[in-house]
Every structure is written in C-alpha cells, then in structure tokens.
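Data block below; observations after.
All protein chains of the complex are present and in place, except for one that has been dropped.
Our next item is chain A:
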Amino acid sequence: MYGDIANKLIQDAKLTQMLETLPLYQEELVRSIVREVRDLHRDTEAVLARYGGELPTQDRKVACWIFVQHLCMRRNKRCLLAYQRLRSTRLDAMAWNDVDTMDQEVLNNLNPNEQDYLRDYSELLVDYKGEWVDVDLTGSLEPPRDLFIDVRVLKDAGEIQTEYG
C-alpha cells in the first residue's frame, strides 16, 4: 500500500531517537520511497493529462483518486524530511561534542552526503566559536559551583603543587 515503505523509515527514525549513536543510513529505503513518489507522480500526471491538465471536478471518483495520490506524495516527502532532519540534528550534536570527524567508526554509518555535511558543519562551528574563544562555547552548560573540589586528607600525602603554587 502507499506509504508503507515510509512507515519503515519512520520506525527507523524512532529507533534512532533511542540510540546513543546514529545507526546505518537507510539508503535503500530512501531510494524506494523516492521511487514511489515518482511513480505516484507519473500516474497522476498521466490521468491529469487525459483531462487536459485540469482537476476533473465533475468526475468525483477521479478527483478523489488524484487527491489521495497527492496526499501520499506529500506524506512520503514529510517522512523523508523528518528522517533526515533527525539525523542532521544528531550530526550537529556530534559536531558540538567534538566527535572526531575523521573517525571511521563514526563515518561508517553515514552516507557520503552526510559525511560532507558533518564536515561542513564542524567547520562552521569552529568559525563561530572563534568569535567567542574567551567564553569557550562548547564548555559545560551546568552552572559552575566551585573552582575546587573538597577533599578530606586521610593519609599524609606530603607536599603537593597546585596552579597557584
């Protein structure tokens, strides 16, 4: 049925949300969804052409059919976008967390376009962070409590050297 493949993609996206790392890019699924959209589009165009390119408002059966075709195409598109959006947001987060963009283990699950994107975004981030070196933008988002931690001396450890001497 229309939209079945897109459902699989969304299930994969749902799974992705629960995983720590990005799973493999679903190249095959994405390609078949695109193919489905093109098939739907071709069929619709063919029928529309028979009615001279106008929506046949007289023939309600055909009009309804065309409407459903359109909805399916749009739904597929939204599923594709949602899937890619989720992945690109995760890629952004990877760039913020300073994941090594050359690390093969990370790159294996991305397709080439995503690898390019990750590299581009990391560059962009370096540039933006460069404007704010003094506050260290990637630093902790937890409010700082103390510069030092408390220790209780259990055993005499002798003299230790600190930043301030």
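By definition in this document, a contact is a pair of C-beta atoms (placed from the backbone, for glycine too) under 8 Å apart; a residue touches a chain by one contact, two chains touch by 3 or more; residues count from 1.
As a convention for this text, contacts and distances are computed from a predicted model.
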From "Putative ubiquitin-protein", "DNA replication complex GINS protein SLD5", "MMS19 nucleotide excision repair protein" or "serine C-palmitoyltransferase", the hidden chain's UniProt protein name: "DNA replication complex GINS protein SLD5"
Option touching the unshown chain, where A:20, A:54, A:105 or A:134 are the choices: A:134
For chain A, the residues touching the chain missing from this view: 30, 33-34, 37-38, 41, 70-71, 73-74, 77-78, 80-81, 84, 88, 92, 111, 113-114, 116-117, 120-121, 124, 128, 131-132, 134-137, 139-141, 143-144, 146-147, 150, 152, 163-165
